[in-house]
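For this view, one protein chain was removed and the others were kept in their places.
We call the chains A, B and C, going by the order they appear; numbering starts again at 1 in every chain.
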Amino acid sequence: MPEKLTFDAIVVGAGPAGISAAIVMARSGLKVMLIERGRFAGSKNFFGGVLYTHALADVLPDYWERKPPFERPVTEQGYWFLSPDSVMRVMHKSQHYQKDPAESYTALRSGFDAWFAQQAVSHGALLITKTTVVDGIRDAKGRVIGVRTDRPDGDVYAPIVIVSEGVNNLLTQKLGLMKADLPPRLIALSVKEYIGLPAKEVETRFNLSGAKEGMAIDIFGDATLGLPGTAFLYTDKQGISIGVGLLLEEFVHHKLKPYEVLARFKNHPVIKPYLAGGETLEYGAHLIPEFGYDRMPDLAADGVLVAGDAAGMVDALHREGTNLAMTAGRLAGETAVEAHKRNDFSAGFLKGYRQQLESSFVLKDLKQYRRMTDFLDSTPHFMSTYVNYLNDAALRYFSAHGLPKRDMEDNIIKMLFQRRSFFGVARDMLKLLQGMRG
Amino acid sequence: MHAIVAIKQVPDTSNVRINPETGTLIREGVPAIINPYDAHAVELAVRLKRQFGGKVTVITMGPPKASEALVECAEQGADRGILISDRKFSAADTLATSYVLARTIEALMAEGPVDLLLFGKQAIDGDTAQVGPGVATRLGLPLISYAVGVESFDPIARTGVVHRRTERGIEVLQTTLPALLTVEKEIAAIERAPLADVIRAAQYTPEVWSASEPVAFDVAKIGIKGSPTIVGKAYTPPPKKAGAAVKVAEKGVASTVTEALAKVKAAGVVKI
Amino acid sequence: MSERTHTPLSPEVQATLPNVNVDDLLASIKYYVDEDYAHLWIKDQAVCLKCADKPCLAFCPVAVYKVDRQGHTMVGYQACVECGSCRVGCPYHNIAWTLPRGGNGVAYKFG
Partner (left out) sequence: MSDTKRIWVLIEQEEGKAHPVSWELLGAAQRLAAELPGAVVEGVLLGDGVEGIAAEAYRYGATKVYLIDDPVLNVYRNAPYAYGIANLVKKYTPEIFLVGATTLGRDLASAIATRVATGLTADCTELAIDPDKHILAATRPTFGGNLMATILCKTQRPQMATVRPRVLPSPTPAETGAGELVREPLGMTEADVAVKLLKVIPTDSGEQVDIEYADVIVAGGRGLGAPEGFKLLEELAELLGGVVGASRAVVDAGWINVSRQIGQTGKTVRPKLFIAAGISGAIQHRVGITGSDFILAINSDPNAPIFSVADYGIVGDLYEVLPELINQIKAQRAGHGAPEVAHA
């Protein structure tokens, strides 16, 4: 009979949410087991992205001294609106971004998450890799008291389990916290290539003055064939992360191959020169949960809390996710510490976790943008109509046709209403406003 | 039963990238793994331990990072891990490496009897297959390289029968113990470790031995000083050129095949 | 809320999609393939046979799904990057989706 393996807390999944929870709990002296199914923390994680340091600082105040493996600080950011042959750029560059540490950094997850997990280990958490959690263990009253892993003699027990398993939230569903999978119009599929280029090339192409500058660009319009979605381009130390994401529904309905959509984007006349001569060092794909505030799973039950992608904590509009995950993980960890102090792991007590989230930006933002996915869902033409219009209008504006400027301006306004009725435009704007203001 | 396994942490050569200008390995994005043959050696040792009782010690020479590999061995069921790590060991070739490992094993033998020494047949980064035989030679122990199976093992009678793969077939060899085996992957399939072992390993910190403590190595025999060979130059091999291609439509199937067979024969790779 | 209405992509737009051999992209991905356990499988081939659209053949980002001559859906789980698209995207929820055994499957080098 093997010994019964018991901890103060179990965290399922060593991503931003789970690691944050583990750090908070281990720092408070709890015996924490952080379980990761990959070969190392980060090996299953893939994003095109930016990490925000405010959430990291809340978890790990001395993170900067611990030398996080960021790629580049984001010193210039904004949007590119692509039509089939043109681009309108709205970029923001400011001295305000030039500081150590900066507000946000581009990063590659396999290195970042591995580093972040090591910080949990240095705080005393026990990191167990190469181990998949296949189910929860519940007592006769249905309370979660542990998890079952795929290892021989793989059951492990704790009075509290924090589920931060990521977007494929099988355990969350098995524990009855979410009834069923959500439809593909509430989940985006993103594919990315990490393209290697010498640092000098990256800096020349994006007009960066050195390693302490970097760019984050969200790209709309032709990049996604005018369908609801976003493309992105981020500068890394020695390379570029370039990708495209669409609601999974669009891939399913139009039978689009993600790698072809990405290849088409990479071939766009505006994009192509940035990538020339680069070598694709990695291709990959990941889902992004865009459940929205109203469809999130239950965040707490007897003996269990859910945080991060598993709970749909993604603000798709602002491409934020890891900061929501870190904040939620931290709050889950703090709740678990408090639960240990009171020796109360009931759903009634653990619901305090949700209240804390409600008063933080995590649920405030998710609440405000609760209709964004619905907006895109109901306005599928939005991207193509307005992005192409922007570019055509700009072309007209910047070209000299020998027309009086007043005529040109009228012309530009007419161009819009040729594409969409006055009421159509009004309705779209109203919906957009609703989506933005909540 | 006490088995000592010598392992090496290596870059995963199936994902290796070389900087074509400097001829050096690009470490970024290349996973570091236990040399695959060595992992099977550890598995064999652990199985023998389960069968006969006793312990398994794993040793490695390498940078501090290599201690990860020892922790992985502990997951597999090894009891003790020793990282022999010192800047003075750097740039060691196989002769200097076999000296360090042999002295380390001698020190362990002084602590108590050892029945078996296990090495992977070769490391996938260097592919030399020299360190195992070198250590056996230094220790004056029987060597069986390219071992694929253990038919019998008797730590009491101090004898074993081992299968070894050679070009003419499988040799069945009897040896006295202790003996040194270098092993192929077939020696033991790797099984998933129980959760308790993984937890124990995650809490285990391998010992670190330096060039002077607890064994004082002869500085003339270690690192670059103790290495008779040096790398003169390194370069990426020129890309392979495509060979000729003949079309059946032009020459007919019989003569096309005849030509192709002649090419294969001329290459001399296999007997047709 | 109503189900989404889609405007079909114009043939001109469709024509701008290049042909890509996804196998060439796979060479950049590190896998630890578990030969003894397939973590994806088709629950009921009869359901696939009735599925006219077969969107999985397109939307899987690593082309795990193929159809053989009998019309059966074949699952090349070795190339799976565990994104979960097929779990959510199969119109009939006919794909059994589990996680690979610990340590197996995709291992991103950069992420």
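Here, a residue touches a chain if its C-beta (ideal position, glycine included) is under 8 Å from a C-beta of that chain, and two chains touch if they have at least 3 such contacts.
Predicted, not measured: the structure shown is a model, and the values here were computed from it.
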Self-check item: Interface partners of the hidden chain - shown chains only, full complex considered
Solution: B, C
Exercise. Just the residue numbers, please: which parts of chain C touch the chain that's not shown?
Key: 21, 23-24, 26-27, 29, 31, 33, 35, 64, 66, 68-69, 72, 74-76, 78-79
Quiz prompt | Those residues of chain B which, in the complete complex, touch the missing chain | solution = 11, 13-14, 16-18, 23, 25, 93-95, 98, 124-134, 136-138, 141-146, 161, 163, 165-176, 179, 184-186, 227-237, 240, 242-249, 253-254, 256-258, 260-261, 263-264, 267-270, 272
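Here, only the chains that are shown with their structure count from here on.
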Self-check item: chain A and chain C: spacing of chain centres that average the CA atoms, whole Å
Solution: 22
Quiz item: CA centre of chain B versus CA centre of chain C: separation in Å?
Solution: 38
Practice problem: Calculate how many whole Å lie between the centre of chain A and the centre of chain B, each centre taken as the average of the chain's C-alpha atoms. | Solution: 42
Exercise. Quick one: which residues in chain A touch 2 or more of the other chains?
Key: 39, 130-131, 149-151, 281-282
Quiz prompt | Shared interface positions of chain B, touching two or more other chains | solution = 29, 31, 192
Exercise. Could you please specify the touching residues of chain A with respect to chain B in the complex?
Key: 2-3, 5, 33, 39, 126-128, 130-131, 149-156, 238, 281-282
Quiz prompt | Touch list for chain C against partner chain B, complex | solution = 30, 101-102, 107, 109-110
Quiz item: Where on chain C is chain A touching in the complex?
Solution: 1, 4-9, 13, 16-20, 22, 25-26, 28-29, 32, 53, 55, 57-59, 61-63, 81-85, 87-89, 91, 93, 97-103, 105-111
